[in-house]
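For reference, the structure I am asking about is given below.
The complex appears here minus one protein chain, its other protein chains still in place.
Here is chain A:
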Amino acid sequence: MTIYQVALVAVVALPALGAAVVALLKDRTARLVGTGFAAVTLLPIILLPFARSSADGGLWTEVDVSWVSALNLDFHLGVDGVSYPLVALTGLLTVLCTAYLQKSSGRALTALLLVLEAGIAGTFLSFDLILFFLFFEVVLLPMYAVIAGWGGEDRRRAARKFVLYTLFGSVFLLLGVVTVAVSAGTGDLAELAGGAGLDRTTQYAAFTLLAIAFAVKAPLWPLHTWLPDAHTQAPTVGSVILAGVLLKMGTYGLVRVGVGVAPLGAEKAAPVLGILAVAAILAGSLICLRQTELKRLIAYSSVGHMGFVLLGIATLSETGLQAALLGNVAHGLITGLLFFLAGAIKDRAHTGELSELGGLRETAPRLAGVLGFAAIASLGLPGLAGFWGEAFAVVAAVQRGGGLWTTLAVLAAIGGALTAAYFLRLLRRVTHGPARVPATVASTALAPGANGHLLPGVTTVEWLAWSPLAALTLAVGLAPALVLIATSAPVRALTEALP
């Protein structure tokens, strides 16, 4: 085994090991150790790009061990330009989340975050269908526990809805995976790439099943209604992981498994996918205009943003797929940041109702500044990360041409303007205007030392959690090549397989 193969396994194994260790320790030590494990996991992640030998596509490095031969199940991990940015994002967000937890108690929460990291990274690295399915499912229950255990007032219902809805999607994923594995006689994604060994009908069936499964996860309108509830109720770190990387499992799966394994099916379904994606963009942004709660608004904005990603995928062009991959990463960074900020605001004001917030610019100028930055990034300001994915999804749709795709491009661009409308409404309610202090805060603030978080200043831990995301938002905006540099060969391989 080369050092890179060790690193590849370590990306999945270290957090899993960390979770086990954290579960055995006492609270304070456990949180520190958990953060340590999450940080150490970054080392193999940083090491992986050095495994990239040339620009010829293909995997940078892989580990392939037969596991259960009767089921065609191999322990096949690999990394390439498509999966690497998402793996790096997973590692980064987990470190930030575990570090963020230092200011509160949460040994079990730290352990769950590490399990989530192992599951999500495993999903992105799997090159075996059955293994992919296993990792995909591993993520479900810890996320359920995070929401149900540390969420808001209505957490149990939201968590139940989340887990049942996504399990519903998993049924389709299982059916799709089994269909493909049985018809092709292998589960190896590298061998299956380009739809090898699958006839037209099987590809249609497989793509339909897989697309429904991933559409639930992404989520694609109209299969999105688990998302707002889950986000609104989830604790801050839960929302960050959920929006930042969990949703990306859906879009990643659609590219790698859906388009990769059943290109004929993808080609056939592309118009439907495109229409639904644009419906998601428009519905998401219109609904956002009417939201009255901070986290719920950001959650619905995810529906719109993921709509752009799915539109990029639906065009099935090189430009569109690359835009989608970029949009994935950008959304992870920006929405992660937004949820951190929403959490910070709710910690201070004890409410997320827009009507009760206001004047943040006066009471906490720094926090308001970062919120403004994140909101402007999220509405797709060129020069920041959010722009590239959205603008080039539109360019890809225009490039595809024809009446349908041109209409979709126009509608998506209008959705972009609506995105600006609701984010400006958010900023106007939260940062401008006179400072409004809700009654609950006033009463607790009078009690001496009641709550340290009422201070307007931003704590070190918060800066630590926010600044990497803000910096990366700017960096990816200025140099999108950071994400795209190694994607062109694998994406070209995907598009060449299309009819």
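Please note the rule applied: contacts are C-beta pairs under 8 Å (C-beta built on N, C-alpha and C of every residue); 3 or more make two chains touch, one makes a residue touch a chain; residues count from 1.
By our rule, contacts and distances are computed from a predicted model.
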item: The complex's invisible chain, by UniProt name, from "VWFA domain-containing protein", "ABC-type xenobiotic transporter", "Cph1 family holin" or "NADH-quinone oxidoreductase subunit L"; value: "NADH-quinone oxidoreductase subunit L"
item: Candidate in contact with the missing chain, chosen from A:I414, A:L464 or A:A493; value: A:I414
item: Of A:T225, A:S355 or A:T460, the one touching the omitted chain in the full complex; value: A:T225
item: Selected from A:L341, A:A396 or A:L472 as touching the chain missing from the view; value: A:A396
item: Residues from chain A at the interface with the omitted partner, ascending; value: 161, 164-165, 221-222, 224-226, 282-283, 286-287, 289-290, 317-323, 326, 361-362, 365, 369, 372, 376, 381-383, 387-388, 391-392, 394-396, 398-399, 409-410, 413-414, 416-418, 420-421, 424-425, 428, 432-433, 474, 479-481, 484, 488, 491
